[in-house]
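Excluded from the complex is one protein chain; the other protein chains are retained at their positions.
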């Protein structure tokens, strides 16, 4: 079962800022692109498609080691590091050639609509869980 | 009834690109900000709030006369130039001090969900129409 | 010499808005992506690389025919329709499968830094001009 993904990407002009480098907020979008590609690779779509489940982010971070510049080709490597009943944690490494650019982390939770109409925590649907099973790390 | 709005705005860092100026795509977001502020001024929200109506954009354009730069304070002046039964056209002028920066246009239509579930053209709801009435220009 | 480009693209989650479709401002970024890919195809980079030339946008527009949705795969077809001494006009067609999604236009000009430090209109550098020559349409 896939529990990692390597996204190949090129820096676009609209991702740069007046400092001449990719704006730091873009790395969070790169990480999300890799996440959704990983889910597609697993035969899933992370976007609620009528099944009522959603996957909001509860924590996201990046450490920045070196800047990305226009037209740079780079990799966004994403890996599931932990799955529990209702949450998933990813680690992310952005690199260019062999150079380390940024190191990120992302945690999502599974929610569904409760009886009062509000989103409430819920276990991952069975198909999601089965496709991402990382046995050793699965928690309660 | 309000049919124009002047939004005061400051350029943010993340709106600039590596050319050191505001990226041209941002003007479309500035125009939308002014549009939604105009609707709020009229006591309305342009975002569907359960009434089933939506207002997709069918045409948008800008001519650029001079660049905006970081921390510039500028105005986004938006004016309804035509309302028909199911569409609305705006004209937009972005300026800094007395200087002309960009000139835009935006056309939206009113849609609602048809019996087959697809969005279809619909007359504006009565409250929207009454609040934006620009008598002379109203068409069929 | 290349005077057109077809970019293959997939809708990303962060490009959608609460209406469930791609936000209209994104089409201008898609058009720019195709433009820069066209220049790369021609062996050029549109971003000033120390040669002092810049290519600001002076006009940009889109007509929207149908929405794009999450994970849709779509094409951005860009074509040079006119080159003059110091300006270039593109036509753009966004489509999904055979379906027409949006039709755009973009005009850029060539500028360089004048003696007083301000950007002023300038003829395209010779290499740019020679690589994009569209003989029949070249103007003054």
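Read from first to last, the chains carry the letters A, B and C; within each, the first residue is number 1.
Here is the rule we use: a residue touches a chain if its C-beta (ideal position, glycine included) is under 8 Å from a C-beta of that chain, and two chains touch if they have at least 3 such contacts.
Keep in mind that what you see is a predicted model, and the values were worked out from it rather than measured.
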{"item": "Among A:6, A:29 or A:131, residue touching the chain not depicted", "value": "A:29"}
{"item": "Touch criterion as defined above, residue of B:33, B:63 or B:133 at the omitted chain", "value": "B:33"}
{"item": "Missing-partner contacts on chain C, residue numbers", "value": "13-14, 16-21, 23, 25, 70"}
{"item": "On chain B, residues whose C-beta touches the chain left out of the figure", "value": "12-14, 29, 32-33, 36, 40, 45-47, 70-71"}
{"item": "Contacts of chain A with the absent chain, listed as residue ranges", "value": "18-19, 21, 24-26, 28-29, 32, 47-48, 54, 56-64, 67"}
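Simple rule for what comes next: only the chains that are shown with their structure count from here on.
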{"item": "Chain pair with the most C-beta contacts", "value": "B-C"}
{"item": "Same vs different contact residues, chain A with chain C, by half of numbers used", "value": "same"}
{"item": "Geometric centre distance via CA averages, chain B-chain A, whole Å", "value": "33"}
{"item": "Length of the line joining the C-alpha centres of chain B and chain C, rounded to whole Å", "value": "24"}
{"item": "Chain A and chain C: spacing of chain centres that average the CA atoms, whole Å", "value": "30"}
{"item": "Per-residue multi-chain contacts in chain B, two or more chains", "value": "18-19, 21, 25"}
